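A single protein chain has been omitted; all remaining protein chains appear in their positions.
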Amino acid sequence: MPVPEWLPGRRTKEAAQSNDAAMWSKCPKCGEVLYRRDLAANLFVCSRCGYHFRMGAYDRIVSIADGDFTEIGQDVLPSDPLGWSDKKTYPAKLKSDAERSGLSESVVCGFATIGGFPVALGVMDFHFRGGTMGQVTGERITLLLEEARRRKIPCVIFAASGGARMEEGMLALMQMAKTTAAVARFMEDGNFFLMVLTDPTTGGVSASFAFQADVIVAESKAMIGFAGRRVIEQTIRQRLPDQFQTAEFLLEKGAIDMVVDRRKLKETLVRLLEYTSPNRVILSEATPSEQSESKWSGVEGRVREQ
Amino acid sequence: MPVPEWLPGRRTKEAAQSNDAAMWSKCPKCGEVLYRRDLAANLFVCSRCGYHFRMGAYDRIVSIADGDFTEIGQDVLPSDPLGWSDKKTYPAKLKSDAERSGLSESVVCGFATIGGFPVALGVMDFHFRGGTMGQVTGERITLLLEEARRRKIPCVIFAASGGARMEEGMLALMQMAKTTAAVARFMEDGNFFLMVLTDPTTGGVSASFAFQADVIVAESKAMIGFAGRRVIEQTIRQRLPDQFQTAEFLLEKGAIDMVVDRRKLKETLVRLLEYTSPNRVILSEATPSEQSESKWSGVEGRVREQ
Amino acid sequence: MSNNVIVEREKGLVELERRITELREASAAQPLDMSTEIAALEAKYQAILREFFGTLTPWQKVHMARHPARPTSLDYISRFDRFDELHGDRHYRDDPSIVGGFAFLRSRAVMVIGQQRGRDTRENLRRNFGMPAPEGYRKTSRLARLAARLKLPIVTFVDTKGADPGISSEEHAQSEAIATCLQTFATARVPIVAAIIGEGGSGGALALAIADRVLMLEHSTYSVASPEGCAAILWSDASKAEEAAARLKLTADDLRRFGVVDEIIAEPLGGAHRDAEAVVTRTLDAIDRSLTRLNAESPERLLDQRYQKYRRLGEWRAESLAPTGTAQ
Partner (left out) sequence: MSNNVIVEREKGLVELERRITELREASAAQPLDMSTEIAALEAKYQAILREFFGTLTPWQKVHMARHPARPTSLDYISRFDRFDELHGDRHYRDDPSIVGGFAFLRSRAVMVIGQQRGRDTRENLRRNFGMPAPEGYRKTSRLARLAARLKLPIVTFVDTKGADPGISSEEHAQSEAIATCLQTFATARVPIVAAIIGEGGSGGALALAIADRVLMLEHSTYSVASPEGCAAILWSDASKAEEAAARLKLTADDLRRFGVVDEIIAEPLGGAHRDAEAVVTRTLDAIDRSLTRLNAESPERLLDQRYQKYRRLGEWRAESLAPTGTAQ
């Protein structure tokens, strides 16, 4: 993955450090020591056991888009409607999360091409407030859907969320209503809404736009559910099986369409976009990364023709 | 229930005999000996245990309509597309069923008022070929739905069926497609489709127009299902609990809206029609039969005003 | 429910109430004029009522919203001019924690749907304490779609701690069920009025509360999570629920200010259960007025206004950022 020009300065510190060959991470599943550079090159998947590390929004965009990305909604920034304060004030929490993650909110939205197809792309990031949905999250996603509807292009959203954000109270919860209404309008016009659920997707995000999508793809082993594991265990007063709420479990339960290994994800998205593109054509059998390099096209809604 | 002028000659022999005070039936559930005249007066419900006897189509119409009924589709009569013959020829079977039941097919369709509301009314009758759906059944129901759609009035159908009729082969099965399509058109225009499931409703009728309805009412203890009880027992090689596939069971399983005792059925239908009538008004608290006598209106789609 | 702070306070009133009643009976039976004594006791009683309930903290309101005697959805629905319950999700089960069906409200045919907790332990078990399973939300969507087809306005009553968080609810795709509810209410081409009558807990409450007009009882609460849940999530300590309640801005006044709620229905001193009759009537009147106003709108305008209403909810700083990198 070549690093695009626009990227530096937008990534998490951790990801940025991935160019430093000496930095390493330990796989929480198999214990393997993985050099950051290798890990990043492998899309943050453990090369030994296939464990999927949580991925930063910009790293995700780099791994999925063809190299182009025009961000929208960066000027929409969180406020403190409740005047919240506990151990820290809410603004202080936002500030430290922004510093740690390099993000201004829990979602990054914009326009890109994927395998040559222009799409609206929203990527949530668990590193910012646990990917919780606040007012800005909802506003950015709504802006994205409205613009995608105007452009009549598919919308692809990567979910990663602990649910609605407590510190913004009911105004956070109302983003479920807002995003749902925006999705409904987008879909009523016959546009394609493609969702990728990543680890973890729960609560208010899971129970609104995430499960409204036409096609729902989940990353291997991602934890997906409405209620959190702890809440359920407290309710039923027993431990849940490990498999419960995993992507694989949901596939069996009929809740999602497919489970995909992150290393096959871009290829899968391109295939799915091909079926629903206005100019339906089959790409050559070249791998997606080859295609995306050779067929790069501008972001302004030009439909690839062949 | 006063017997309307148009009725004589259209009822089953058994029902016609109900004026003969000396004829009696034994309740299959509690063993009570019931005089036909009393039984008919009690809507064919055992006065001791509440057992619902199967009801003839015209008896049903008399019990539900306000006294008026204009039949349609009587000139559509069964043919023998497969040239079927087993112990008897199919035409011979039709003939003997017609004689026994006083019906020309397994459904009687027409227009009536119920509690003053003009409706399209279809009533299936188990006494004719076990209420199976043949080509004429499908054609009459389709005619009814098409005319109801033209008149923009609700459609009420009483189901009683053993499924699709074997002796008409695939042409019988195709009536599922035909009636379903007619229901879909009828409902797409915003018309109200009200279904009453009576004992038994299974197979091709259950799996087509019966379960497409807006509101599904079932008579107490009616047996309702897709597969017949015997088929399921053969499949699983064990006896099913008695409660299985009863109306009450289906209510619990969320498949139907309500279970109603036949003696409360007309009252219930009138209430339901009131909610969905174009001129929505609440009837006085008078009983439906009183109302229907005082507010009788012609069949030609005049909407009751108040 | 015995550790309900409102119920605890009410226990202190019982003795006084008993004494007033006794005195009244004695006064009626005897020639003695005890009106002065009675008046004094009643004045005291009113003073205590005002002291106890005149100003409620958010935490006290949470308990008021959960008060076992607080009118439930069926207490409102039973005061409609008529109600015919419809059941089932048509797939798997009839969920008793959702009650819905056709109704007449002030001679207007509507579809009414409410979350129903139990009024005693047995009913609570049957109704899962008012926490709907996916089947309940699917029944809700089905009835809302039916109402939209038949052009019947929709009235909802919200009263739930939240959606059921059990194993089978997860297995039956609770998320999808709630999302479908939200989408159905967001797109239904008929007027919708929602009334928050008790506890409005999280997405499980919102699933019935996307409406053209949202009414809320004075002492009801409506929040992003239950105070206990919020405290557990933020501080891993459910016992800090009172603190969470104070911070969450979950009272009717707060939510009216945020634009989440359109109208507040007043409650008598001490809460809705102290004069259920009056509260129910007042609520039904408010619903009826709302429907009259909404019925005047075309479906297109209604839908557009509903969209814009939720579109605008929220506040944020909008500043032009110095781009940290230039997009291609």
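By written order: A, B and C. Residues from 1 in each chain.
Rule of thumb we're sticking to: contacts are C-beta pairs under 8 Å (C-beta built on N, C-alpha and C of every residue); 3 or more make two chains touch, one makes a residue touch a chain.
Only a predicted model underlies this, so the values are computations on that prediction, with no experimental measurement involved.
Q: Using the touch definition from the top, which of B:D38, B:E99 or B:E188 touches the missing chain?
A: B:E188
Q: Kindly state which of the options A:L7, A:A40, A:M170 or A:A255 is in contact with the chain not pictured.
A: If we include the chain that is not displayed, A:A255 is the one touching it.
Q: Which one, B:F44, B:F126 or B:F209, makes contact with the chain that was left out?
A: B:F209
Q: Given the full complex, what residues of subunit A touch the hidden partner chain?
A: Residues touching the hidden chain, for subunit A, are 187, 190, 192, 211, 214-215, 251-258, 268, 271-272, 274-276, 280-282.
Q: Could I get the residues of subunit B that touch the absent chain, sorted low to high?
A: For subunit B, the residues touching the absent chain are 4-10, 67-71, 74-79, 81-82, 84-86, 104, 110, 135-136, 138-139, 142, 162, 164-166, 168-178, 180-185, 188, 203-204, 206-212, 224-228, 230-232, 235-236, 240, 244-245, 250, 253-255, 299.
Q: Can you name the residues of subunit C that touch the chain not displayed here?
A: 90-92, 134, 138, 171-173, 176-177
Here, only the chains that are shown with their structure count from here on.
Q: Once you draw an edge for every pair of touching chains, what topology comes out, line, ring, star, complete or other?
A: line
Q: Nearest whole angstrom, what separates the Cα centre of subunit A from the Cα centre of subunit C?
A: Roughly 34 Å, centre to centre.
Q: Taking each chain's centre as its mean C-alpha position, how far apart are subunit B and subunit C in Å?
A: Between these chains, centre-to-centre, one finds 41 Å.
Q: Do you know which subunit A residues sit against two or more other chains?
A: Subunit A, residues with two or more chain partners: not present.
Q: Show the residues in subunit C shared as contacts by 2 or more other chains, in ascending order.
A: none
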